[in-house]
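What you see is the complex with one protein chain gone and the rest in place.
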Amino acid sequence: MREQICKLVAEKLPELAGVVALRQTAVGTAPYLFREGDDLSQLVLEPRYPLPSVVSMLQKRYPEARFGVVARGCDARALVEMAKRNQIDPERLYLVGFTCSAEQAAECYCAAPAPDTAGWPQAMVVGVPVAGAPPNPLVAQYEEMSLAERRAFWQQQFAKCIKCYGCRNICPECFCEACALEDPLWVEAGMLAPPFPMFHLVRAMHMASRCVACRQCELVCPAHIPLTVLYDLMRRDIGELLGYEPGADIAAAPPLSLTLADGMVHGQDQLL
Amino acid sequence: MTNSVPEFSAHTNCFLIIGSNTTEAHPLVASHVMEAQQRGAKVIVVDPRQTQMARLADLYLCPRPGTNVAWLNGLMHVIIAEGLQDASFVQERTEGYEELRQVVMTYPPEKVEEISGIPADDLRAAARLYAQHKPAAILYAMGITQHTTGTDNVKSCANLSMLTGNVGIAGGGVNPLRGQNNVQGACDLGGLPNVYPGYQAVTAPEVKEKFEQAWGVAGLDDQVGLTVTEMIEGAGQGNVRALYVMAENPLLSDPDINHVRHCLEQLDLLVVQDIFLTETAELAHVVLPATSFAEKDGTFTGTDRRVQRVQKAVEPLGESKPDWQIICELAQMMISGSRFQVPNLQPETWNYASPAEVMDEIAPVTPIYGGVSYERLEREGSLQWPVPTADHPGTPYLHKGKFSRGLGRFHAIHSQAAAELPDEAYPFTLTTGRLMFHFHTGTMTRRTEKLAQEVREAYVEMHPDDAARIGLDGAERVRVASRRGEIELAVRVTPAIRPGVVFIPFHFAEAAANVLTHAALDPDSGIPEFKVCAVQVEPVT
Partner (left out) sequence: MQYENVRTTCIYCGCGCAINLQVLDGEIVGVFPDPQHPISRGSLCIKGWNVASFVRHPDRLATPLVRQGEGFREASWDEALQLVAERMGAIYAASGPQSIGFLASAKCTNEENYLLQKLARTIVRTNNIDHCARL
């Protein structure tokens, strides 16, 4: 699969400013912008990094340039939601998608381990899609709990939080200039753990209709807090209540996005 | 550290964490501890402050500051009395057990409770947890070392670890968490007055000869030099007339800084090489602009003896230069000039093309770094010393099968009081330390908005009972005074601190905790007793 992807990247590079992918060198593996002439034998697919955030930064810095990105299913979903919020321009992006293996899907409890490129202006998928993996069993356990038990569960989990902001920093859908988590109105500054439950509740609310289940927040958490339990349920509720699945359809409007025009608030649905 | 950080999550079944605010001061070590706890490992925290790590612990003990030897002896008393020691380890690998036993048996838990304030039953519970969950790791930080009895405290930790056979096994050991990124490396590479690189004594004739040959000089100094505290004292007395400071800020980090300032002002020459105009640099005669970590190459050695690369990411700012380059250029000028008696030295010997070349010079003269090279670091990521040869894989944990001196020696040690205890005039015990959001003297972190916005100013932590006792009555600021000086700062009232103890982080120049601390030193290590001094606190209205 890697060879196929490299071949595709090599073919596309002449017409792109560069392709965002992982590069492996003697000292480690990290995101890199491959340009024409670069050694593509260094292009690898592991481990996980939030490549969509790199794409967004590059497109903003170079507003005319066209880039490519080597993307998993979750990366593609992240890019879909970013496009809807003007964080990337799909017209200036070539998506080199690839499918995750069944093992990878199982490790991530991923329901959609292949990029869905329907509606993407320029995209290609390498590999054969595998079936989605069953959800995190912790979600079912959590749903068995009473309200008091659920509260105790999160209290215990969030007591471990060391306020690194890693869940926010790594999240492809967290891009606000001013972050409510840093606003003392919502979260008292300088406390460890951040006082229960505001830090994580505020973030969860902001992820509603945005979270694409990439699991980066859980992987980055030094306190090993099972954040996807929270976000899986949030995604389910958004689906059931508003009929919206973040990252699925590039043409579907996000239900909780509001715009300001003519001094008036405009929403997609009449939620207010 | 005798052991490695990754062993904590992989192997350790019990942690005894002493005087370490682990989640704040060593967050990614705490990450391994939390993972171990998830799989069932036990965590015991001993600290006068109920830190986040203490709140997460299975058992939390809250001692009076400065009573470590007493309660560690008490722990060993319980272990021996209940037959929980590792008899075969003691028999085969140690000496001095009988002397140890005689001393610790004079510390029954009830007596220890009187000295330390730790309830006798909690001490018993801790002893059982620690002795019965092997491998058990002791983790400690400055709460063990920054005492006039710091060396005794460290030896007591070693006693406990050996008594239970936790030395020389994966996931066990005695593990000091080093506070600064390269404090381990600065010690390893001879940044100490008594040893050359690799802890080779300056007083040993064969070592001196070896370095004279390696460096092409004769007549190296064979007397132990001065420590930081002695150099500063010497400056005050006129014996030390020039001080060259590379990236340190003693005017905030050292005890009793009013006195430090007075001493530094007596110098004929103070040179400071740093990236910001620190409090110390403001007093300098010459300030040399160095580069930050991101603008240079090199290596750091982490707390688990792990040598790792530092890699240049961007060009130096303005005219700033990497520290290694500044030193080389200065050395060449000193050799070329006529003042220093250096007949054999040639300026060309200080022409290093890169830090990789310096490491190539370090390895042959530093046995513990003998197999370290940039080429290997690139290939293998990191190397844990001792790594004596190019084909040695490095050493994840020490003392496997055998101690470096042969048998492990127990040290029978009695408890001693701290140098300055609270009294009527200064009724509180001050202890100092770090916060999650800042590093050391705050030079870098207070200039980082994402960190500064979390904690902007200094504060003192105080128990609600004490707040009532001083009549705080809602006042938001207090004056804290010791026999050395006084500062004014905000107050945070919290039950998460032992009554009678107050805590001040030392990051903040405008309310510097080290105005209050004193330079009472451990006689062996020379470490100041930052964790105990007497202060008074009064509300500012």
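Letters A and B mark the chains as written, and numbering starts fresh at 1 in each.
Operating definition for what follows: a residue touches a chain if its C-beta (ideal position, glycine included) is under 8 Å from a C-beta of that chain, and two chains touch if they have at least 3 such contacts.
Owing to the predicted nature of the structure, the values given are computational and were not obtained by experimental measurement.
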For the chain not shown, which residue from A:23, A:85 or A:150 touches it across the whole complex?
A:23
Given B:436, B:491 or B:509, the correct residue touching the omitted chain is B:436
So which of A:52, A:90, A:222 or A:254 would be touching the chain we can't see?
A:222
Can you list where chain A touches the absent chain?
17-18, 20, 23, 27-33, 35, 47-49, 54, 57-58, 61-62, 65, 162-166, 169-170, 219-222
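Keep in mind that, in the parts below, only the chains that are shown with their structure count from here on.
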Cα centroid separation, chain A vs chain B, in Å, comes to 40
Okay, in this complex, where on chain B does chain A touch?
23-24, 27-28, 30-31, 34-35, 38, 52, 55-56, 309, 311, 378-379, 381, 435-437, 450, 453-455
Where on chain A does chain B make contact in their complex?
26-28, 159-160, 162-165, 182, 189-190, 192-193, 222-224
